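Up next is chain A:
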Amino acid sequence: DGHANDVTLQLQWVTQAQFAGYYAALDQGFYEDEGLNVTILPGGPDIAPPQVLAGGGADVMLNWMPSALAAREAGLPVVNIAQPFVSSGLMLTCWKDTGIESVEDFRGKTIGVWFFGNEYPFLSWMSQEGIPTDGSDDGVTVLRQGFNVDPLLNREADCISTMTYNEFGQVLDAGVSEDELVTFKYEDQGVATLEDGMYVLEDNLEDPVFVDKMERFVRASMAGWRWAEANVDEAAAIIMEYDETGAQSEAAQARMMGEIAKLTQGSTGALDQEAYQRTVDTLLAGGSDPVITAEPVGAFTTAITDAALN
Partner candidate 1 sequence: MNALRTLFPVVTVIAVILGIWIAAVVPMNIHLTADQAARQDIAVTPDTPAERKELSGLSLALQNTGIWGMTYTLERPRLPSPHQVGAELWDTVVMKNPTSRRSLVYHAWVTLSATLLGFAIGTTLGILLAVGIVYNRTMDKSVMPWAITSQTIPILALAPMVIVMMGSIGIQGLLPKSIISAYLSFFPVVVGMVKGLRSPDGMQLDLLRTYNANAGQGFWKLRLPASMPYLFASLKIGISAALVGAIVGELPTGARAGFGARMLVGDQYGQPIVTWAALFGAAITAALLVAILSLIERRTLRRMGMAGAAA
Partner candidate 2 sequence: MTQDPVISARALDLTFQTNDGPVHALRDVNLDIQKGDFVSFIGPSGCGKTTFLRCIAGLETPTAGQITVNGMSPDEARRARAYGYVFQAAGLYPWRTIGGNIRLPLEIMGFSKAEQRDRVARVLDLVELSGFDKKFPWQLSGGMQQRASIARALAFDADILLMDEPFGALDEIVRDHLNEQLLALWGRTEKTIGFVTHSIPEAVYLSTKIVVMSPRPGRISDVIESPLPRERPLDIRDSPEFIEIAHRVRDGLRAGHQDDAA
């Protein structure tokens, strides 16, 4: 019946190459081959995937681990079942002419940050560096960044958050050359946190039918990722096909796919425990206002990937 084979996936942003693996699996019939009937729900600026999950609107969500762990502490028991993204694409992009060369130079500067559950990596990082984020003279002034790179281009901010695969490209597209910029990758700063992972509600994992369904889903999704990595241009074309807004450009999506592939490269889908621990440690190190206050218990399971990938 439907319950055994229907899967709804909640993305965390609009249809773009960041989610190419899932679209590829759908388009190439990998889900169908597993007997699954998959619906992909695009996200948007106001969609909190954990909330959708809690409301029963989806079976699986994609989320950044800081956000998911925070949700877990807030009382929504979500569990990571697979982690296709192995490295982080998050970085800060700054104007070189502001004199920023190292993290210490952030003091007194204005920095654009995404909120909505995506602010945790930045806050943890700053508190590890001992830089206050309250706008004081020796701290940084935080700007709640919208969905575009205008604050940088307008020089309202000295640095903004960018993803390697999306916003950074847009800064370049705006005519800025790389040597005008300084970038700080979270990965390089040792504060990388795990990004797009698959999460489900803990209770559901007690249902063998659901677990079986998820095994098939993860297997097909990873197949989708492999396919997308190998077929960058075709993957971009598939995204264009599923984009209902009709406003995306194929070139941008192809470039994004290329960058995304670097982040998923080498992932089996299984959560790397070391990376998990690093993420947790980063979040716990948040000083006076840590993102999570205690070492999470049961926040991930490898049971599904173990079953799926063998």
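Regarding selection, all candidates are chains of the complex that A comes from, given by their letters.
Couple of notes before you dig in:
The rule is simple: a residue touches a chain if its C-beta (ideal position, glycine included) is under 8 Å from a C-beta of that chain, and two chains touch if they have at least 3 such contacts; residues count from 1.
Source: prediction; values computed, not measured.
Shown alone here is chain A; of the other chains of the complex, listed as 1 or 2, the one that touches it is 1.
Taken in their complex, chain A has these residues touching candidate 1: 14-15, 41-48, 51-52, 54-57, 95, 97, 146-149, 153-155, 170, 173-177, 243-249, 252.
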